[in-house]
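For this view, one protein chain was removed and the others were kept in their places.
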Amino acid sequence: MKKIKDVSEFQELRQTLLAAYDPDQPVARVCLGPGCLALGAEKVSQTFKSALKKKKGSFKVQPLIKATGCHGFCSQGTLVSLAPLDLMYVRVKPEDVPEIVETSLIKGKAVERLLYSDNGTRYKSAAEIPFYRAQQKIVLKNVGVVDPLDIQDAIRSGAYQSMAKALLEMSPDEVLKTVEVSGLRGRGGGGFPTGYKWRRAAENARENPGPAYLIANGEEGDPGAFMDRAIMEGDPHAVIEGMIIGGFAMGAHEGFLYVRHEYPIAIQHLSVALQQARALGLVGKNILGTGFDFELHLHRGAGAYVCGEETAIIASLEGRVGEPVVRPPYPVEEGLWNRPTVINNVETWANVPHIVNMGADSYTNLGVPQSTGTKIFSLVGKVKNSGLVEVPMGISLGTLVEGIGGGVPGQGRFKAVQTGGPSGGIIPYELRDITSEGVKQEPAKAVPDEKKGLSVDFDSMAKTGSIMGGGGMIVMDDHDCVVDLARYFLRFLHEESCGKCLPCRLGLQGMLGFLDNFARGQGTPEDIDALESLGQALVDGSLCGLGRSAPNPVLTSIRYFRDEYLAHIVDHKCPAGVCRDLITYSIDPETCDGCGLCAKHCPEACISGKKKKLFTIDTAACIRCGVCREVCPVDAVLVA
Amino acid sequence: MKAKKPTKPKKPTIEIILERYPRHPQHLIGLLQDVQAAFNYISSENLNLICDYVGVPITQAWSIATFYKSFSLEPKGEHEIKVCLGTTCHLKGAERLIEGCERDLHVERGQTTGDQRFTLDTVKCVGACAEAPVVMVDNNYLGQATLISLKDQLKKL
Partner (left out) sequence: MSSKKRKKDGPIDFTIDGQKVQAQEGWTILETARHYHIPIPTLCYHPAVHPWGSCRLCVVEIRQDGRANVTASCLAKPVAGIEVLTDSERVQNVRQWVLEMLLAECPASQEIKELAAQHGVTSTRFAITDPNEECLKCGRCVAVCNEVVGAQALTFGSRGVKKRLETPYRVPNNMCIGCGCCVSVCPTGALQARLDTVRGDISRRTGHGFAH
């Protein structure tokens, strides 16, 4: 690839790529997103490639196999989508590949059994599937479509078009204004107005001449969230392009992509993308001959959730421990090496090229007035259709979880959703029917079904006591214990606290102590009040956002599920059947078939019985490890 | 079919690793990452070499090496078992899985077995939530892991 010297060469390259594209060439896109990878998608992809090699002579046009980013429908992985047939295959295994090659790629027909079916209906194309219908893939437009390791594929699909538009047709101030008017708010969870942040940084850089820096926060530490991972792995150029546009707008010439250590594939894909972009001259000096320089560096995190905090990320980049410092001064005033610095989440950066492309006004037509645009969620937990979804803001929680998510599978009943990770809250599902006044409804227009109920946007979610957060949306059913989940988040933060300030370092431990007691059925109702008071001390007294938001899961769960806490403390019961010390395992004499597998695997050797006769558990010795429940072929182990 | 000889990349020396980076404190963490990846831990010799190279006091290098979870000052085991304790994995019983590992390997989470074969660790989260609970054995994913399937995986090693 040779370096592109100016915009006409860039457009030429794009036209050449578009012209070379053969719409009749069969393409099989194999999802290598995190979920499908865990299901062995790599083997599926390799099997396709070797199968095609074997069948070389059988095609009019040799098909193309693309390993792409996340297709989104994780619970149906491994996903393979075919074009131009427009078919989506689900649950594909390596053994299915020869049939797909024969039937679909050669004969052009569908393999019926691999199509997604639900409630008796079979769906051919992804667009028809209910999971995808209510979504609006804008930021994820290229994820699952382009080969992230091929910049030409990205350019053909529109990458760097917005950058060219900004650099050549707009002034820095016009770009700034566009982002401001678009209403883009930080997608990492803070929801801070991005345009305002950019404007402040640009002004500070002007008033204090010297470098300004941009940082992409890819520390995505919330457990259960993988939105940024999907973008970085599936469409790395979106982030790169967004940062170059931002650099142009603010007069910054150097940026840092900070990617958490636990995402080696994201690091690799960004590294390759950067290399290829540099080789083409799209990153570096004199981009597209405009005289604008922008250099981008890739940095790895080192395993610290706290480094998702702005000042901690800066400390980490400077080669120090990730200990936050107080703000003000804010990073836009004094950030990296005391220079004006803008830190935005990966998803926020990935929105920028689309905002420039469609214009601020069109962007504001998406979502709701105070929360414009779309949001990517990882919809996971006890939900039938789990995966990565992108929806316009203001969609109702009910539509998201039931319409797209398909509701709770099996016997469970919907109980709550957990949003915002360890900084967020646990919202009871009943709230989904309550319309928040924060949402401006169109006057005199019938409210469509998707708009009824709790609106998923920054402000409406904040009113419930939770936060919309970075996008992790975990659905809980009645087999999930709220006390246990609150305890889980405290344990998580307890391990991740930097330890600098007392309220967080010791307060988390103190709160955890209370929750440990509750989980054991100990403690008193007065302890709940003490816990709320201690939580307030962390909210007020902690130095940084980690400590200040740490009490959220506990406080919201007490607010909405006080009865569950009292059940643990007063009745010594765990209604969900989760907390170890409050449940017992027993073997149902009606169901047990005497196979003895449970006794064979029991680590405590506390199950006794004779073959073909009833087996019993010694409840005093039982540690409720769960092995017997796992191995029992007839589900005879009861939890009480 | 032509037999392909698998090529293992030659282990770099500390000098080669150092040369990858300019001499500036901002590369302290990157250097430590590379050393950890190459040698499975960070020895005191290498820690001293790195902090001299980038120009930071040893106290700073020490606080970094002990603050961040991805660095270990003791050699890690031959095989790394990482049980995901993400929220979804937790709801689907990850805690039981790691307890099972602790029982079977006779170590606590974060520790390495006496024979240096296994290091048991937790990770939050790997992003494969639809397959919860997930356990990573070296670089392989074990989705919808059960106590039994995990035991089988360990037996294979």
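Chains here go by letter, A and B, matching the order in which they are written, and residues are numbered from 1 within each.
By our rule, a contact is a pair of C-beta atoms (placed from the backbone, for glycine too) under 8 Å apart; a residue touches a chain by one contact, two chains touch by 3 or more.
In this text the structure is predicted, and so the values were computed from the model without any measurement.
Novice: One chain isn't shown here. Among A:N119, A:Q411 or A:S533, which residue touches it?
Specialist: Looking across A:N119, A:Q411 or A:S533, the contact with the absent chain belongs to A:S533.
Novice: Sort through B:Y53, B:F67 or B:Y141 and give me the one touching the missing partner chain.
Specialist: Residue touching the chain left out of view: B:F67.
Novice: Check each of A:K500, A:R520, A:R559 or A:H601 against the chain that is not shown and name the one that touches it.
Specialist: A:K500
Novice: Which listed residue, A:A164, A:I314 or A:L543, touches the chain dropped from view?
Specialist: That would be A:L543, which touches the missing chain.
Novice: Since one chain isn't shown, list which residues of chain A touch it in the complete complex.
Specialist: 200, 204, 207-208, 304, 306, 321, 325-326, 328-330, 333, 494-503, 505-507, 509-510, 513, 530, 533-534, 536-537, 540-543
Novice: I need the residue numbers on chain B that touch the omitted chain, in ascending order.
Specialist: Residues of chain B in contact with the hidden chain: 44, 57-63, 66-67.
By our rule, only the chains that are shown with their structure count from here on.
Novice: As a quick test, compute the distance in whole Å between the mean CA positions of chain A and chain B.
Specialist: 23
Novice: Which positions of chain A touch chain B when the two form their complex?
Specialist: Chain A reaches chain B through residues 34-35, 37-39, 74-75, 77, 221-226, 229-230, 261-263, 299-305, 316-322, 378, 380-382, 386-387, 418, 421, 472, 474, 476, 480, 485, 488, 492, 498, 601, 603, 625-627, 630-631.
Novice: Touching residues of chain B toward chain A in the complex: what are they?
Specialist: Per the touch definition, chain B meets chain A at residues 24-30, 32-33, 54, 56, 60, 63-64, 67-71, 85-91, 93, 96, 99-100, 103, 123-132, 134, 141-143, 146-148.
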